[in-house]
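The structure that follows is given in the form of structure tokens.
Complex shown without one protein chain; remaining protein chains in place.
Entry: subunit A
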Amino acid sequence: MKFDISYTFDALPRLFEGSLVTLTLALLGFAFSVVLATIVTVARTASKSRILAYSVAIYISFIRGTPLLVQIFLVFYVLPIVGINIGPMSAGILALTLNSAAFVIEILRGGLASVPQGQFEAARSLGLSGFALWVKVVLPQTFMASIPPLVNEFTQVLKATALLSTITVVELMRVSQQIYSNNYHPVEVLTGAFVMYFLMCFAVSRSASLLESKFEVKRA
């Protein structure tokens, strides 16, 4: 059986649609995870609560210590049992969010540690506190320091969306499977998907490094 590129080209329109779903899943999952991780980071730092710190540490070690595929199945099958029916797409995004949040919390911890104590002190001595202190002074610096690992984490999430094909989310991987189970040309179709995934990740990391160098130019 020789490689026939025409199968790849024929599949492209549907693969493109699948890519859009993949991108949507990744963007939503990652966006929610950054929001969640930011809230946790601020709460953990500002409250100095031991219970919160321990809970977060335990959560992170569970997420890191189990396969994402298991986490996805758990969210997908457990939620209906407790009476929550949100469908595979939402369950998938939720699973990605819960997983990625653990890693983003760790990323932000590093970013936060790079903000000197004097930055907090200057803000407090000027009367900034609470919300304003975080939003105006601390978080911008935390995120600036975290851009490279955050971009990396986003590409991880983007690639992890392929696992959602297992819970019937019709994203790029699932679309590919549907196509080659009809035409029996998995190599040609998956090559198309391969290129699609690569282009998405490449575009993300390229635009991120452009963004970074723009900051550099602006600031140094």
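In this text, contacts are C-beta pairs under 8 Å (C-beta built on N, C-alpha and C of every residue); 3 or more make two chains touch, one makes a residue touch a chain; residues count from 1.
In this section, contacts and distances are computed from a predicted model.
Visitor: Pick from "Cytochrome ubiquinol oxidase subunit I", "Ger(X)C family spore germination protein", "SAM-dependent methyltransferase" or "Glutamine transport ATP-binding protein GlnQ" the UniProt protein name of the chain that isn't shown here.
Guide: The chain we cannot see is, by its UniProt record, "Glutamine transport ATP-binding protein GlnQ".
Visitor: Write down which of A:P13, A:G65, A:G83 or A:G118 is the residue touching the left-out chain.
Guide: Spelled out, the listed residue whose C-beta touches the missing chain is A:G118.
Visitor: For the chain left out of this view, which of A:L126, A:V195 or A:L210 touches it?
Guide: Here the residue in touch with the unshown chain is A:L126.
Visitor: Using the touch rule from the top, list residues of subunit A that touch the missing partner.
Guide: Spelled out for subunit A, the touching residues are 116, 118-119, 121-130, 132, 136-137, 140-141, 144, 218-220.
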